[in-house]
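What follows is part of the complex, with its chains left where they were.
We call the chains A, B and C, going by the order they appear; numbering starts again at 1 in every chain.
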Amino acid sequence: MYSVCVRDHFMIAHSFAGEVFGPAQHMHGATYVVDVEFRRPQLDDDGLVVDIGLASAVLREVLALLNYRNLDLLPEFAGRNTTTEFLAKVVFDRMATAVTDGRLGASAAGLTSLRVTLHESHLAWAAFEAELAAR
Amino acid sequence: MYSVCVRDHFMIAHSFAGEVFGPAQHMHGATYVVDVEFRRPQLDDDGLVVDIGLASAVLREVLALLNYRNLDLLPEFAGRNTTTEFLAKVVFDRMATAVTDGRLGASAAGLTSLRVTLHESHLAWAAFEAELAAR
Amino acid sequence: MYSVCVRDHFMIAHSFAGEVFGPAQHMHGATYVVDVEFRRPQLDDDGLVVDIGLASAVLREVLALLNYRNLDLLPEFAGRNTTTEFLAKVVFDRMATAVTDGRLGASAAGLTSLRVTLHESHLAWAAFEAELAAR
């Protein structure tokens, strides 16, 4: 299995509901450094897993919808705790849709799975990974 | 599959038996930077893989039994080479027991696997991972 | 010159005033990974620059006043842009006061300067450093 991974980041504000979150129930924020790993069993005709320039551009577009936002105000997250693991899934879903919609190029049809990792500090990260076929 | 990972470290002395170890047969030591990755297919009701505060606290307790010790003197390791890969399994077993015993909270029952990585330098690391169901 | 550095982090929400900030004028947030470097020309009688346990504990106390907060609501920052470089100075001042007040132990009187670095992402950091004698 081949992988290619690209990195970017976004910075948001949010708060959590639930006693388990302790002081994180207050409005606070985070920088998330995001790694998106693309996987496929065979390279395309150019010797690539994915066009890395296109992958970086699409990731930037996906993160731009979250970057510099207060996630508590976004309708799509109403009633949800936007934990790091939850947001990893959000980025996964949007990147997977971009693959399906052809926004990463025709050869990206050969991709079989993605893994999205969000680093929230030097001490913790969360990830979501799944097959693309399951979609 | 969702993952959450927390990081901590411990510092120990030990020596190895066997010619394969060369100069590491002498008493020496290491800093191990430890990553524990918790995995589950579904988030809990709070949107979490695991209570990260609880996970960090339990990891600290587990490492406290090894930290600042000469591993050659610990009865549970008598006759064993406490290599990095061996210690990764030790930390895995103790963290897995903590999950099973409910020390990471009731919702941690949804965890399905763990991966423990010990970084011994900027050039080398070892890991152990397994399903929790196999226990 | 000797140095010792300890690392911790905090997570906050804030917004900025001024066109130069572009989308960062919205409420957003950041994780700041903080390095505090303590400097002195001679070691103390124990062979130390500073008691690293005490230094870490005091840094944790200093960051606890910022962690999980919306900085826009803190009276001491009213009318100020809490940029990364501004916050580096805030942490510097509070750590320097702790040194002066003896909270890092008697031997910390030998410290001559501090450097505080705040990493805001994998792409950017800010720092403030100064002599302690200038205080």
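In this section, contacts are C-beta pairs under 8 Å (C-beta built on N, C-alpha and C of every residue); 3 or more make two chains touch, one makes a residue touch a chain.
Everything numeric in this text was worked out from a predicted model, so none of it was measured.
Q: Enter the number of copies in the whole complex; the displayed portion holds 3.
A: 6
What we mean here is this: only the chains that are shown with their structure count from here on.
Q: If every chain is a node and every touching pair an edge, decide which shape results: line, ring, star, complete or other.
A: Per interface graph, the chains form a line.
Q: If you fit chain B onto chain C using the CA atoms, what's the rotation angle, as a multiple of 5 degrees?
A: Angle of the fitting rotation, chain B to chain C: 180 degrees.
Q: Based on C-beta pairs in contact, work out which chain pair has the most and send it over.
A: Max contact pairs: A-C.
Q: Using the touch rule from the top of the page, what residues of chain C touch 2 or more other chains?
A: Residues of chain C never touch two or more of the other chains.
Q: Using the touch definition from the top, list the residues of chain A that touch chain C in their complex.
A: So the residues of chain A touching chain C come out as 7, 9, 11-14, 23-24, 26-33, 67-70, 120-123.
Q: State the interface residues of chain A toward chain B in the complex, per the touch definition above.
A: It is residues 18, 20-22, 80-86, 88-89, 117, 122-130 of chain A that touch chain B.
Q: Quick one: in the complex, what on chain B touches chain A?
A: Interface residues on chain B, with respect to chain A: 1-8, 43, 46-49, 51-53, 56, 105.
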